[in-house]
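One structure is given below, encoded as structure tokens.
All protein chains of the complex are present and in place, except for one that has been dropped.
Chain nomenclature is as follows: A, B and C, assigned in order of appearance, with residue numbering initiated at 1 for each chain independently.
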Amino acid sequence: MLDSVIFYFFASIAVVSAALMVTRRNAIHSAVFLITTLLATAGIFLQLRAEFLFSSQIILYVGGIMVLFIFVIMLVRLDVPLPQIRSRLQKWIALFVALAVGVEAGVVLLLARKVPGQGLLIPNPAPANQLHPNTEELARSLFGSYLLPFEIASVLLLVAMVGAVVMAKNRTGAP
Amino acid sequence: MSPTLHSIVAFVQAWWVELLCALLIVLVVPLIAGYIVLVERKVMADMQARLGPMRVGPHGLLQPIADALKLLIKEDLIPDNADQFIFWLAPVLSMTAALTSMGAVAFGPWFQVARDINIGLLFVVGVSALGPLGIVLGGWASNNHYSIIGALRSTAQLISYETTAGFALVSGFLLAGTLKVRTIVENQRNDHAWYIFLAPVGFFIYLIASIAETNRAPFDLPEAESELVAGYMTEYSGFRWSLYFLAEYANMIVVASVGTTLFLGGWLRPFPNVHWLGWLDAAPALLFAAVGAYCVFRAGKQPARVQSLFMWALAFACFVVAAIFALASPFSHLPLEKMHDGLYGAFWFLLKDSAYIYIFMWLRFTLPRFRFDQLMRLGWHILVPLALINVVDVSIALALSSEFGVNRWLAMVVTTAATLGAAMLLVRWNDKYSAAASAALLTDSSVAENSHAG
Amino acid sequence: MNILADTVHENAAQKTETVLGADELVINMGPQHPSTHGVLRVKLKLDGERVVGSECVIGYVHRGVEKIAENRTYQQFAPYVDRMDYVSAVSNGLGYCEAVEKLLVVEAPPRARVIRTILAELQRIASHLLWLGTHALDIGTLTPLFYCMREREEILKIFEKYCGARLTTHAFRIGGLQYEAYDILEKDVERFCNSFEGRIQQYSDLLTSNSIWIGRTRNVGLLNSADCIALGASGPILRASGVKWDLRKSMPYAAYDQYKFEISVGMRGDTYDRYMVRLEEMRQSRLICLQAIENIPAGPIMARVGRVLKPPAGEVYHAIEGPKGILGYYIVSDGSIQPYRIRIRPPSFINLQALDKTIRGHLVTDVVAIIGTLDIVLGEVDR
Partner (left out) sequence: MMPIGHYLFLSLALFLIGAIGVITRRNVIIVLMSIELILNAVNINLVAFSRYFGDVAGQVFALFIIAAAAAEAAVGLGIIIAFFRNRETVLADEMDLLKW
């Protein structure tokens, strides 16, 4: 009972603030709504007993990336509202397409409810208290079977850092 | 009873301890933060050969309440073309970040809101990562040139010192082996040593990084009075400003609690396993009795009647607390084991916490302020590499002591020496680099001079 | 050489280009600013955080002291002199009285000269204490301000006992002293000097070897001796850049030739050297006071100067070593009881010229430290 209450609470916040984010005029407002969406998804991770992901999502996404976004919006003086939506026609087409895909997927999920295991052949999920401690489990697999991707990810981050610094460096030579 | 009512009652029955603690935190922390401000002003005054607030209540004891009331009454200005929504949201964001991160902190074995969630201290570090957001949004929303510069500076500082604090904590987590708050403290009891002794460099780096993380001197550049007036808080006034102010002090409590739990042995008595030091258990009762006696002694000398009445009340309260401690102490053979743990744990934890905060205050009154480039250079050129080296050294020491059976203390001493050596190299290299940099700074300034001459 | 284009208009923070465009940004460190020692407005031209150029706007406290002097008698003008550099009123008075005495070709009696020296040195210590307190506060330390104020309070008590006033003392008269030294003057000064040694040690323990203080002051606001001489800077600023020039030694006045004391000289002429030079000066002033109170000669305290002073027509220039630098008085008299013209050489005004040269290339936070180290008092700059 408690799980579904938490889930619906966070899910509704996520969807509403995502919608608001996309439609806001002012860039900083949409950044703030994106932060609310990210916090709501972090809440959903918590509800799915993925605590380590909850805290890394907050530290990395909200504490790191979103601060970067707000920095750039402040530096680029972007908050002055610009004509946001491209052509009216394009907006309607996008909305129509999204609605169609949404309805279709919704129907599939509703129909799949009757098939045992939601049609995805899922064994009944393990109850919450028998779960292994999330952080140890994550660490064991991250440094066990997934060590190579872990190293590649660190190289990726290094490359991105160097790239970003070079790109954004204020070339003193430039007028 | 309808099913929803039934589930609510079931929910409350299952979680009433946590809800009570949460309520306590939200109500008591602003009060504690107010009294930390008073203690800070008193200690500062004492160090500066003056008295500090003496007028409101005996020895200024009611000053925080007076401040809080003033801030509530003060008009709450909003600059005209500021961004209303963000202007309102920013201090709220800062305050919620500070208070929610206090949820996972254990102020004693029984006083913890998020009762032992698996990621314990990481939850605290994670949620307190929202603080810089509140600051940057606040600085931007108040649409004033100085507060934008203040906001940019403070966010850059917080982000870079958050990484340093993270690495310093990693060396502590390596020793503890877990993130869960309760097991960290248990491990420190079983290892017969607080982790400050096993990873002193880690604690020292964490101390510096935590000062920078809460924007306190000598890192209080964002609201450096001399040039940025009040940094990102310039346009805030009244209750909104007090939200920011309380968020800063709540952050200080959070950062101090993390340091105490991980490095200073949380709620352990200084020598928990040494039996002949058993009399330390009587310390809390004796301390409160001494404070009560001092209040009685001072009560006579108070000028106004109401102040002496107040001092008598204070003395009475101290004696009551001393009695409770005496009652729950192990010497009295009453079956109050649970209460003993809770009370004594909370006492020792809060004592270490306040010692930690005292260091914050002490540094604030003696050290001058860093310049922004020195601050960033210290952060990135010295502290981050040093913290990394420290993590490597602690893991080497752990490997040595567990696999190769080297004596743990010897391994720790050797690796700490290695880290300090690396630190000396870093500092010397940095001085050479900064000397070169400032020389360069002057040459191009003289170049600028010639180009402007004539 | 007008560094700033004339078109720079007056609003507070006018952004010619976005921060990203990295063009000049003009910031007003306006008259009301927590760290511009009085009412000084500095228009800083910034490139990002670095100062590219600056322009000082002064005159907010201009009272036209020199014009007033033209229709005041010599005695009536003496109190005006105290209000110029209100932090070192006693040495202003000493300079003026000695200049007029030179005009009248009159010599103050030895007892008056010794007491004048003691009070002038105490005033030098008081001025340096105020400088150290506010300078350290600008750079960030809160504590030295209160220690310095505690010592300064002692000195002001001595002034109050001697001449009734703490700040604008008007302690001296043309030709000598008005008031006889109160009986326990020697004991008070001795008690202050004995306690002061330990106090100076307190300041230097707190600051001299403090790595953050060194980081904030070493190589900040460099002014080598050539620049100093070119700009006419004087006092601790000149001595910190390596020039050993102190009027108390080179052109002794009052009773300075009777006492032994050192002139402290710096090497590089940066903020840290000026701090060390001023700290050493306080120690030397203390030594002078101790030597002086040992034997204050007996005798009259006022030379034979009539009630109405009509100095012979002519001109005189007399300079003394004030706490801020060389304080000069150029008096032209046309034989009447009122001076024809009094021109005052204010050390703060001339030291302020060094501001633009020393600021260039530094960050905004250093500007605050540099204004502090030049030790300017706007009352003297604007007169």
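Following the convention adopted for this analysis, contacts are C-beta pairs under 8 Å (C-beta built on N, C-alpha and C of every residue); 3 or more make two chains touch, one makes a residue touch a chain.
Nothing here was measured: the structure is a model prediction, and the numbers come from that model.
Remark: the residues of chain A touching the chain excluded from display are 3-4, 7, 11, 14-15, 18-19, 21-22, 27, 30-31, 34, 37-38, 41, 44-45, 48-50, 52-53, 56-57, 60-61, 64-65, 68-69, 72-73, 75-76, 78, 82-86, 90-91, 94-95, 98, 101-102, 105-106, 109-110, 112-113, 118, 120, 122-127, 131, 134, 137-138, 141-142, 145-146, 149, 153, 156-157, 159-161, 163-168, 170, 174.
Basically, only the chains that are shown with their structure count from here on.
Remark: chain B and chain C have CA centroids separated by 44 Å (rounded to whole angstrom).
Work out the mean CA point of chain A and of chain C, and you get 63 Å between them. In this assembly, the C-alpha centroid of chain A lies 31 Å from the C-alpha centroid of chain B. Counting partner chains per residue, chain B has no residue touching two or more of them. Touching two or more other chains at once is no residue of chain C. Interface residues of chain C facing chain B in the complex, by the touch rule stated above, are 1, 3, 12-13, 15, 27, 29, 34-35, 49, 52-53, 136-143, 145-147, 150, 206-207, 210, 212-213, 215-216, 219, 222, 357, 360-368.
Only residues 7, 11, 83, 85-86, 89, 117-119, 122-123, 125-127, 129-130, 132-133, 136-137, 140-141, 148, 151-152, 155, 159, 162, 179 of chain B touch chain A when the two sit together in their complex. Taken together, the chain B residues at the contact with chain C in this complex read 44, 47-50, 145-146, 217-218, 221, 224-227, 229, 364-374, 438, 441-442, 444-446, 448-449, 452-454.
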